[in-house]
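Let me begin by presenting the structure, written as structure tokens, before commenting on it.
Showing chain A:
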Amino acid sequence: MRPPGWWRRNRWGLIALPVTVVAALAASSYRVETYWWVEKPRDLVHAERGEWVTFSASQYDRTGDVPFTVRVRLDDVRPADTPFGEDAPLELPAGVQAVAVDLALAAAPDVPLTSCDLVVRDASGTEYAYQSSSPSISQATSPCVPPDARGPELDLFEGLDPDTGPPRPGEWTVSPVVLLPDGVEVAEVLLSWGPPDGLLISAE
Partner candidate 1 sequence: MGGRRVARPPSSRLTGLPRQAAFAVLLVAALATGRAVETLMPVGDEVAAPFERTGGVGDRIEARWGDVEVTSVAGSTRIEDPYGATHVTGGVYVVVDWTYTAAGEPQVPAWVAIRDTEGRVFRTSLERNPYSSGGAAQPGIPRRVAAAIEVPADAVAGAELVITLEPNPENHRRDDVAVVDLGLTQDDADAWAASEEPLEVAEPADGPGAMS
Partner candidate 2 sequence: MAESGGRLRRLGPRAPRQHLTLAGSAAGAVALAVLVAGGFDPLEKPEADVAPLAAGEAVDLGPFTVTVDRMRVVDELPGISEGDDDTRVLALVATVTATGTTTQYGAMLSESVALEQLPGVAGDGDGPVPADDVYVMADGTRLDAVQPGLEYEVALVWEQDARADVPSDARLVLVGRTLRESSIDRSMEWLDPLPVVAGVLEVTAPAEEES
């Protein structure tokens, strides 16, 4: 009687091999989330300029997940005269232009929407971010809410009432200003209340 062959002797190991490979990949797969998925807005809702779009996502704070729904319409991307929420005219260095992103938003007044990021992209995908303070501009901290009626904040700190300011209206407009080099055309506007969710609006 011949002794069993190599394949036969190792059949359980061979069957287990693909399973262990999959398990090893699965065990290290958290890196895909940590280093890529939640690094930037990846799960995008697409919209066109001039149309209302409903965007639902979730933020989190001390109380846990805070789901929200907001309706957004991009009206215009135009040259800006003043920073967002300021009266003083813009003073720009040579070679720099300022664009105002005119947005209309609507949401229930009790929804915290202050912590949002606004990014504009050119046709090649280069990103320019809304900055509330930089050497060349100083403007409202949040690009998504009226600076004088921000509505509630996320409940992030114990002992700090998240809803103290004047209430936010049901529908409002904002005009956050983004600085770009001269000659750059804005192709898309990206709004996010925390990755991976985002709202990508074509500015064409």
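In this section, a contact is a pair of C-beta atoms (placed from the backbone, for glycine too) under 8 Å apart; a residue touches a chain by one contact, two chains touch by 3 or more; residues count from 1.
The candidates were selected such that all candidates are chains of the complex that A comes from, given by their letters.
Remember, it's a predicted structure, so these values are computed and weren't measured experimentally.
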| note | chain A in this complex touches just one of 1 or 2, namely candidate 1
| chain A - residues contacting candidate 1, complex | 3, 93-96, 126-129, 131, 133-136, 178-181, 184
